[in-house]
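Comments concern the structure below.
Only one protein chain is missing from this complex, and each of the others stays in its spot.
The letters A, B and C name the chains in turn, as written, and every chain counts its residues from 1.
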Amino acid sequence: MRSTAELRRRAAPILLWFAVLGGAAAWTVHLLLGWGLEEIACSPVSASPDVLGVSLTIWIGALTVALGAVTVAAGLLAYRFWRQTGTTDPNLHIEPGGSDPESEEQVRSGRTGFMALFGLAANGLFLLMIVYGGVSLLLLRPCART
Amino acid sequence: MTGDARALVAPTAEEVAGEVPAGRPTGWWGMVMFITTEATLFAALIASYFYLRFQSTPEWPLGGIKTPELSLPLVMSVILLSSSAPMAWADRGIRAGHVGRLRLGLAATFVLGATFLGLQFYEYVTKLREFTPTTNAYGSLFFAITGFHGTHVLVGLLLILFVQVRAWLGHFDRTRHLHVQTTAMYWHFVDAVWVVIMLSLYIGPHL
Amino acid sequence: MTLQAPRPGRRAGTHTTRSPRRAGRPGGSRWGRPSASRPAGPLRWAVVVVGGGLATQLAGCGQTSPSALDPHGSGADRVAGLWWLLFWISAVVFAVVTVLVLVALARRRGDRDTLVRRGGGEALIVIGGVIVPAIVLTAVYVVGLRDLRALTVPAHTDLTVEVTGHDWWWEVRYPDQGIVSANELHVPVGRPVRLLLTSRDVIHSFWVPQLTVKTDLIPGHTNTTWVQASRPGTYRGQCAEYCGLQHAKMAIFVIADPPDAFDRWVANERQPAVAAADPVAARGRLALERNSCAACHTVRGTTAGGTLGPDLTHFGSRRTIGAGALPNTPGNLGGWIVNSQTVKPGNRMPPQPLTPEELQALLAYLERLK
Partner (left out) sequence: MATVVERTQRLAESWTEAPGLASWFKTVDHKKIGRRYIWTASLFFAMAGFEALAMRTQLARPEEGLIGPGAYNQLFTMHGTTMIFLFATPMLFGFGNYFVPLMLGARDMAFPRLNAFGYWVFLFAGLLMNASFLIGQAPNGGWFNYVPLTGPEYTPEVNIGFYTVGLLFLGISTTAGAINFIVTTFKLRAPGMSLNRIPLFVWAILATAFAVVFALPALNADNAMLLLDRKFGFHFFDPAMGGDPVLWQHLFWLFGHPDVYIIVLPALGIVSAIVPVFSRRPMVGYFWLVLANVATAVISFGVWVHHMFAVGLPQLSMSFFSAASLVITIPGGIQIFAWVATMLRGRLVLDTPMLFVVGFLISFVAGGLTGVMFAVVPFDQQVTDSYFVVAHFHYVLFVGAVFPILAAVYYWMPKITGRLLDERLGKLSFWLIFGGFNLLFFPMHISGLLGMPRRVYTYLPGLGWDGWNLASTIGAYLVAFGFLATFVNFLWSLRRGRPAGDDPWGGDSLEWATSSPPPPYNFAAIPVVHSAYPLWEERFRERLDGARGSEERQLAGDHEVLRTSELDATPERAIEMPEETIVPLVVALGFLLAFGGLLVSQYVVAAAGVPVVLAGLAAWAWPRREERPR
């Protein structure tokens, strides 16, 4: 059990960063792969709208589902971190008078909660963009042009 | 002492001399950001390569240029990648205070890096007989990307030479070796970029 | 240089069909109307302050503008509808924010010793900055995609025209009809026409706001777009991608003809140049063939076969000289031939050292090339 706890302690910062940046990374991959695959499949020298024998629709659909799932996972993780630390936003109220000096632990906990909340909201934005990409698949034909 | 009180008394340079300081130095972060922006530059060039590759005719390389042969580039790869080992060894050495290891490791890295550049020069001489940067867009991409990387190897060699000179002048010890560390970071970066170039410019056209 | 009301003669051609709405108004050429009769800037500004949207609409229905809000083509129709949707959404959002700012300004003021210490107030951010925008944007996105899909090039069109950009004019080819023209694109009303766009030199952009959205002409690429005019008329377009010195004077006119008029135009346009019946015209034709004109221009039926400049086989029927730079009148044409650089500095046509007799003959000949 101690080793599990130790592992958890060590993994925490990495997981926190995943919670903060996971959605951003997933969206970046979604955008670049989606765009890149369409450029390849629809280039003037391409014979058919598919890449490596798989149709573009399936490619982009699969990307949307997989990367959407990564973003949701990051968001859930962010939510857990946020619940753990609770809200200790030092900027909401201005202390009227002097108070005890803060411990390093207090500072860290406030900052972790801030990052977690950031991850929660940011992952929402990135999920929205990934979902939009999936929606466009329902409305547009691959390689159609204006 | 509370955490806050600790914050109030900042340690001085004298106090930390003799022990390895905690935290990342500013120079380390400076090099990380420099490498980040350089890596993005290489990414832009490699992306341009693939963009032109997939936008133009199915024929690649263009204009009847032969697909690059692999034996020499593979030898070059082995040499350049293996040069990261003595560099890491030298970096670790000075952290433990071994100036001798630093000098030796830097020298080995320099020799390997210089050999790589020499081979690249030989490769250019051979290739230029077949095609040049002005032949077509493929030639432009090939020479621009490999040439830009070669320039980075050259800069890395100059850095290593500079650090070597300073190592002999006794500028580095267990606690003062930031420039060794940043030079090593830069060198490893240049090696990593070569892996990407190898995969996209040399092996890529075979796939 | 005159850009006044049209010369009477210009209207004689069978293809000069004016839209019915405009027919009743005198002097209503799309591109040549003096500006003095319109209200001056500051006055219009006052109108804008009262209601920008309304003013836009009015201006859009003004009789001479190539206005995107006065659509006469299926693509432009869609986009005009989209504009009004976006406009009203924007107007509401703008009003809400402005009112909130005004409320803040009207409320209690403080001074530098005031300090409000309590927190809260984030609900406005979550509702106004996140939830409502996410809903509205999703709707806008879906509507945008729907309209984008509607702009897709139809799978089948009866007519294909190749439009090639040059510095600074438009080459227009009807490959199936064997027609080569310049700066004017005739299309039949009500039928989709496929346009294949490319460029001989730098990037240009085909934009006829009243018909459809713009598409770039890029060397090495062939882009496809299409137009379908809903009403007969002459629709002005202009190069929309900066293309160098004379980017400002690179206009194209799309002329939507009723079917029979279009067929007549095609039949006429397929013919080689009319014969030079009288001696003056014959001398003009000789002048064209012997001088440097022939090095750049083609007149089918003569020995002039240059391809650097516009095909002049039916030049006399065109509305303008120099891609919309001047109305096509004998006076303007003479000035243009002698030294077009004063009208359109930097264009590729050098000044022509012709004798007055040669020039007169050439003008007579060119005017006859209907």
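Note that contacts are C-beta pairs under 8 Å (C-beta built on N, C-alpha and C of every residue); 3 or more make two chains touch, one makes a residue touch a chain.
This is a predicted model, so every value here is computed, not measured.
Visitor: In the complete complex, the chain left out here touches which of the visible ones?
Guide: Counting the whole assembly, the omitted chain is in touch with A, B, C.
Visitor: Out of C:H72, C:H186, C:R236 or C:H297, point to the residue that touches the absent chain in the complete complex.
Guide: Only one of C:H72, C:H186, C:R236 or C:H297 touches the chain omitted from view, namely C:R236.
Visitor: Which listed residue, C:A68, C:V163, C:V193 or C:L333, touches the chain dropped from view?
Guide: C:A68
Visitor: Out of C:W207, C:W226 or C:W336, point to the residue that touches the absent chain in the complete complex.
Guide: The missing chain is touched by C:W207.
Visitor: Extract the touching residues of chain B with respect to the undisplayed chain.
Guide: Residues in contact with the chain left out: 3-4, 6-16, 21-26, 29-30, 33-34, 36-38, 40-41, 43-45, 48, 51-52, 55-57, 62-63, 133-134, 136-141, 144, 158, 162, 170-173, 175-176, 179.
Visitor: Pick out the residues on chain A that sit against the missing chain.
Guide: 24, 27-28, 30-31, 34-35, 38-39, 42, 56, 60, 89-99, 102, 104, 107-108, 110-111, 114-115, 117-118, 121-122, 125, 128-129, 132-133, 136-137, 139-146
Visitor: Contact with the hidden chain only, please: which chain C residues?
Guide: Chain C touches the chain not shown through residues 1, 3, 29, 31-35, 38-45, 48, 52, 55-56, 59-60, 62, 64-69, 75-76, 78-79, 82-83, 86, 89-90, 93-94, 97-98, 100-101, 103-105, 107-117, 119-122, 124-125, 128-130, 133-134, 137, 140-141, 143-145, 147-149, 151-152, 167, 197, 201-203, 205, 207, 209-210, 213-216, 218-221, 223-224, 236-249, 324, 345-346.
Here, only the chains that are shown with their structure count from here on.
Visitor: What graph shape do the protein chains here make by touch: line, ring, star, complete or other?
Guide: The chain contacts form an open line.
Visitor: Let me check something: if the centre of a chain is the mean of its CA atoms, which chain is farthest from chain C?
Guide: B
Visitor: Could you work out how far the Cα centre of chain A sits from that of chain C, in whole Å?
Guide: 45
Visitor: When the C-alpha atoms of chain A and chain B are each averaged to a single point, how far apart are the two points in Å?
Guide: 31
Visitor: Find the geometric centre of each of chain B and chain C from their Cα atoms only, then give the gap between the two centres in Å, rounded to an integer.
Guide: Going by mean C-alpha positions, chain B sits 54 Å from chain C.
Visitor: Two or more other chains touching the same residue: where does that happen in chain B?
Guide: Residues of chain B never touch two or more of the other chains.
Visitor: What residues of chain A sit close enough to touch chain B in their complex?
Guide: 39-40, 43-45, 100-105, 107
Visitor: With touch defined as at the start, can you tell me which chain C residues reach chain A in the complex?
Guide: Its residues touching chain A are 115, 117-120, 134, 138, 141-142, 145-146, 148-149, 151-153, 213, 215, 221, 223-225.
Visitor: With touch defined as at the start, can you tell me which chain A residues reach chain C in the complex?
Guide: My answer: residues 44, 92-94, 96, 128, 132, 135-136, 139-141, 144-146.
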